[in-house]
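Left out: one protein chain. Kept in place: all the others.
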Amino acid sequence: MRTETDSLGNVIIPNDAYYGAQTERARLNFAVSGKTAVDVPNYLWSVAAIKRAAAEANSQINALDPEIANAIIQAATEVMEHKFDNHFPIDIFQGGGGTSTNMNMNEVIANRANEIITGSKGYLVVHPNTHVNMCQSTNDVIPAAMKITCCLNLADLITVVGRLEEVLKQKTIDFAKVVKLARTCLQDAVPITLGQQFSGYYHQTKRLHQSLIEARKQTFSLPLGATAVGTGLSTLQGYLEHVYPQLQQITGEPFVAEENFFDGLQNGDTYLEVAAQIKKLAVFLSKMATDFRLQGSGPRAGLNELFIPAVQPGSSIMPGKINPVIPELINQIAYQVIGNDLSITMAVEGGELDLNVWEPVIIKTLFESCGLLTNAIPIFIDKCLIDLKPNVEVCRRYAEQSTALATVISTLFGYKIGSQVAIQAFEQNLSIREVVIAEGILTAAQADYLLDPMIMTDPSASAAAVHRYHQES
Amino acid sequence: MRTETDSLGNVIIPNDAYYGAQTERARLNFAVSGKTAVDVPNYLWSVAAIKRAAAEANSQINALDPEIANAIIQAATEVMEHKFDNHFPIDIFQGGGGTSTNMNMNEVIANRANEIITGSKGYLVVHPNTHVNMCQSTNDVIPAAMKITCCLNLADLITVVGRLEEVLKQKTIDFAKVVKLARTCLQDAVPITLGQQFSGYYHQTKRLHQSLIEARKQTFSLPLGATAVGTGLSTLQGYLEHVYPQLQQITGEPFVAEENFFDGLQNGDTYLEVAAQIKKLAVFLSKMATDFRLQGSGPRAGLNELFIPAVQPGSSIMPGKINPVIPELINQIAYQVIGNDLSITMAVEGGELDLNVWEPVIIKTLFESCGLLTNAIPIFIDKCLIDLKPNVEVCRRYAEQSTALATVISTLFGYKIGSQVAIQAFEQNLSIREVVIAEGILTAAQADYLLDPMIMTDPSASAAAVHRYHQES
Amino acid sequence: MRTETDSLGNVIIPNDAYYGAQTERARLNFAVSGKTAVDVPNYLWSVAAIKRAAAEANSQINALDPEIANAIIQAATEVMEHKFDNHFPIDIFQGGGGTSTNMNMNEVIANRANEIITGSKGYLVVHPNTHVNMCQSTNDVIPAAMKITCCLNLADLITVVGRLEEVLKQKTIDFAKVVKLARTCLQDAVPITLGQQFSGYYHQTKRLHQSLIEARKQTFSLPLGATAVGTGLSTLQGYLEHVYPQLQQITGEPFVAEENFFDGLQNGDTYLEVAAQIKKLAVFLSKMATDFRLQGSGPRAGLNELFIPAVQPGSSIMPGKINPVIPELINQIAYQVIGNDLSITMAVEGGELDLNVWEPVIIKTLFESCGLLTNAIPIFIDKCLIDLKPNVEVCRRYAEQSTALATVISTLFGYKIGSQVAIQAFEQNLSIREVVIAEGILTAAQADYLLDPMIMTDPSASAAAVHRYHQES
Partner (left out) sequence: MRTETDSLGNVIIPNDAYYGAQTERARLNFAVSGKTAVDVPNYLWSVAAIKRAAAEANSQINALDPEIANAIIQAATEVMEHKFDNHFPIDIFQGGGGTSTNMNMNEVIANRANEIITGSKGYLVVHPNTHVNMCQSTNDVIPAAMKITCCLNLADLITVVGRLEEVLKQKTIDFAKVVKLARTCLQDAVPITLGQQFSGYYHQTKRLHQSLIEARKQTFSLPLGATAVGTGLSTLQGYLEHVYPQLQQITGEPFVAEENFFDGLQNGDTYLEVAAQIKKLAVFLSKMATDFRLQGSGPRAGLNELFIPAVQPGSSIMPGKINPVIPELINQIAYQVIGNDLSITMAVEGGELDLNVWEPVIIKTLFESCGLLTNAIPIFIDKCLIDLKPNVEVCRRYAEQSTALATVISTLFGYKIGSQVAIQAFEQNLSIREVVIAEGILTAAQADYLLDPMIMTDPSASAAAVHRYHQES
């Protein structure tokens, strides 16, 4: 064990720990969730990337001795390579602003940098605040790191959403010939093709895909350089001009300084925006998942018009039962994502004065939501969507039997007659076709082209059919 | 027009208005929603009841001249009789604490009381603050009035929930002989009676009914007497002992002073509790409504096992279509109620220091939720539940066809054989009965009592059937 | 009284009512909130505008007799002119899809059109479904009308947000010379100008303004022409090509058909998007309002650095008390808006299959939120923001006294010495300036330029000060 000192006094630290006094205090202060910064993909990487970029910038403006700068750069790089993951023990829930995580990073890098230079841990040559945190404050580092993390994590999410878009597009083609009955208010409506149904999913996904790409652009502008309250106090001349190019080079992303640093520190609207787009995605996925569950209900006492791939037995007691577990997974993830959106909303609304300090809970919830969808969408694609199959025969039977086919009769003879035909069909358990022929409203030949469900799914074909009828009669 | 003066200066008031300067300022300050205190059932009644009780108490302790007291009592009574509804023009959204509504009441009563005594409006004899508000503060009057309102409005809600409970109980009897298939994960499960399904609704409602009654008890303890911050500053000797008996007499409810007034002003947990119980009710109603919509889906491309009463034509284009509009109404009300619960949560969480001042938004949202359910439940009962009818034949067919009847085979011969039977039935499109007889697993006679869906709905009957089988074989 | 008939039978209607059987049924079915379509700005206007555009299109393609078309156009125009507001009695909460409101419109227009042609109400010549609803379905009319309503209402909101942006911009200039102390975690931080603080608000508002403009663009594409399920069944040849130009002309907005009608009917992401942007606005306004309340707290036991304009007396019991009622109004509206966002989220998530039918609750909540902000922002501007005044003396005193000025010492001499100075200042109740001079760390002359709060608010000035110090020493 070794002793480290901070402004509150001495703290005992395990010898092999690269973190220091403030980390150890924070570790004990916040042990509530068992989840740490390591559990958030790209987060520590982003903080370390900032430390590295800052050291490079500070070296370039001659504020940092090259030896110290190089040691910091090397140490930060090692953190980025996950070599020190075990040295970030602080709970993801923590005091406002994320000071503890920033100081944890400063301490690990300082200890490691000293080790590189002197062979021993400690702050003899490199000090966590004076050197590693030079020109920075927790208040600009952590929100900047959050945006970088957001940028990187959204990239992964966008990739899988892009793949979903492709798969759904293909389904619109695969299912183009499957005629079925549409339902509104869960009641029988008029025919549609399964491909048309999926074209709705496809276009929605395309739109969501684009929205995520747009939202991600908001993560490109960072408050880095704002330091404590937006005034940039303690940044040195030239720092700002050098740190962003370095950061761009390290990350490969076009990060720039925010137009107004005060705005950047006060407001968390970027997180609200990202959360909103993620929520939109989750809401849609949940809706689609519910559609599949409805259409796949049965096999004998349900709609039974869609075969959801079986990925595991469904019941511990009912043999042969198969449940739509993958769509169910999606529904539940949506519930979590919607709950998390609320947590983020409250965190942003609860901001006070010059800095929104509720970053820790935003990090926890936003990236949980993002990660759940990033992990779940490929599962949804590969274990459900790809092998989804229509029950073609059932689909067609539904389409032919619907009393809502009377809509065509309505178009031809007015709503009143359409209505009478529909009621008669329902009461006598007949098809619309059977009723209109029996009642002499249409001939069988006319019914053939006017009541063909497939024709009804195509507005120009059905308009042409109506046109043909009028010409013929 | 006449001129009234308050600490900020002169205000022009219409001659016939009974309200005064502060009301007029507030009317202009808060015109955002178009909704006023008059739109909240029992709210103004409750505030006026407090004013009357306070005047009676203040008269009894000789703090108020009897003539003034009597005029205040008469004026307050007239407000309770809705004679001055047009004189409460302030938006329901308003400044924190509801000062404006309390002052509106003080002004209307003072003007009317002066008129009673002197023949003219004005505050010559009776002053809104000095006399009408004597021993009171907005800070104890408004939360006390909210709790009284809550108490009264919950009584109405509890009454309709009680009726729902009765109707559902009757349904468990009416539907006791209707055997159908239960579904879990929307997949075919094992038989159940419709009466059993409704017994779940009935017991849930019974529990919710009781929860509401319990929650209502929390509204009996009031902060009245706390005045501005809980210390009761400005209450006169004897006031507290007299005001509660008066209030009990006026309202007929057992209102008492809260155990701790500071708690009473700081915290809004009673509203959270009431909102939570109302949310639980809405969530259940929504779940039941969705069940009806699912079971009533069709008529030909849905489950079609329940006939939801037709209360209006369903489509402007599809003749003969009937939609489950009443259950749909319930679902949507639930969405509003859940949203309102969140607004209330934020309002309570946002309380600061010695008084939670977010009462106006709590009043708006809590009583909107309460009113929606109080109005909708009788509609749900009378226009949907009462005349709900099972499609007995479809129900029975589903029950007999389920491959999950193999559960019994599993109980008798192990999960593996049960599983094989189920898969064979599914693949060959046979019933479980057909498979087990064909495969020589059971005789037709054994199948009669072992695979009868109705027997399977009764655990002792099915256990007896299994027992009989073991004894016979 | 007169009798109307629909597919469910006869209904008695008041003689002077322009609505018909389906409206009357719906009026009785849904009486839960007391709020109707008339209470939603621009909503009935939008539905009527669609009816008019459809009649014009149907006339152009010769599907409607010119006399009938003209009567429908005139009747629709009269509805748009609010001449029939009393004839839309149905609750805003109603069955899924808003069929009742669409039929209410069809009936009013049909009765009025018949009256125009024949002198009497009734459907002798013009039928609500056959003629008024020609080529339409509730399922495309109502979501199209919602988007038009959204477009129009957002325009009003955007206008007031634009004004807010201008006012805040002016404040950044007005307050540019007011130096004060920034606070993070509610603890004293380093100096900032009040203008800088407001520059954060200004830039945030500018961004929100832009986001609303972007979101509004999503309302330009309509599902009109999709009819019942997206296939456009029952639309006649040429209808689609004619109806949009007509609608553009009537509304003056660039409405076009959605790229994919199935998507348009299935998904409510546009409402989620608009709700999200409105929520972001509300969240920011609430944060700013809380800042004002904090900074305006006091006058003697609070921060007392901001004078919030007095708009009404604050207390019924504490004379002279003035409360920040306008900011408080804003906070509460935000709670409502956030709750409504949740209701909308659930309504969109709860969509099933081919049509999201939860439009009524979306209409109620989305436009309530929009309206509250549209009404409240001008109040916030005129009754709070415009006359907001800093307490310059208090602001400056805070800035000079902060122990966080030791940040500069830290920059010059390392974090350790900075820390010692800060602690000494705190413990001995001295200013940082006093400590560093007493301890011989800086001369008075150096302290003058290094510890001037105003210089610290300017990063280049403070960097220059540090630079000057280094050159001098």
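Each chain carries a letter (A, B and C) given by its place in the written order, and its residues are counted from 1.
Rule of thumb we're sticking to: a contact is a pair of C-beta atoms (placed from the backbone, for glycine too) under 8 Å apart; a residue touches a chain by one contact, two chains touch by 3 or more.
Worth saying up front: this structure is predicted, and the values here are computed from it rather than measured.
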Per the touch definition above, residue among B:65, B:115 or B:273 touching the missing chain: B:273
Full-complex contact with the absent chain, from B:232, B:302 or B:327: B:232
Contact with the hidden chain (one of C:293, C:383 or C:433): C:293
Footprint left on chain C by the chain that the document does not show: 181, 183-190, 293-294, 296-303, 313-315, 317-325, 328, 342, 346, 349, 398, 401-404, 406-407, 409-410, 415, 418-423, 425-426
Touch residues of chain A, complete complex, unshown partner: 6-8, 22, 25-26, 29-34, 39, 93-97, 99-100, 102-103, 106, 128-129, 133, 136-139, 141, 227-228, 234, 310-320, 323-326, 328-329, 331-336, 338-344, 346-347, 350, 357-358, 360-361, 364-365, 368, 371-372, 375-376, 379, 383
Residues of chain B (touch criterion as defined above) contacting the omitted chain: 7, 95-97, 127, 129-130, 133, 139, 182-186, 189-192, 196-197, 199-204, 207-208, 211, 228-237, 240, 259-260, 262-267, 269, 272-273, 276, 279-280, 283-284, 286-287, 290-291, 294-295, 334, 338, 341-342, 345, 348-357, 404, 407-408, 410-411, 414-416, 419, 423, 456-460, 462-464, 466-467
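Keep this in mind: only the chains that are shown with their structure count from here on.
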Central subunit by CA centre of mass proxy: C
Greatest separation from chain A - chain, by CA centre: B
Approximate Å spacing (C-alpha centroids) for the pair chain A, chain C: 25
Between chain A and chain B, centroid-to-centroid distance (C-alpha), Å: 35
Rounded Å distance between chain B and chain C, as computed from the means of their C-alpha atoms: 28
For chain C, residues that touch 2 or more chains besides their own: 7, 95-97, 129, 133, 139, 228, 234, 334, 338, 341-342, 350, 357
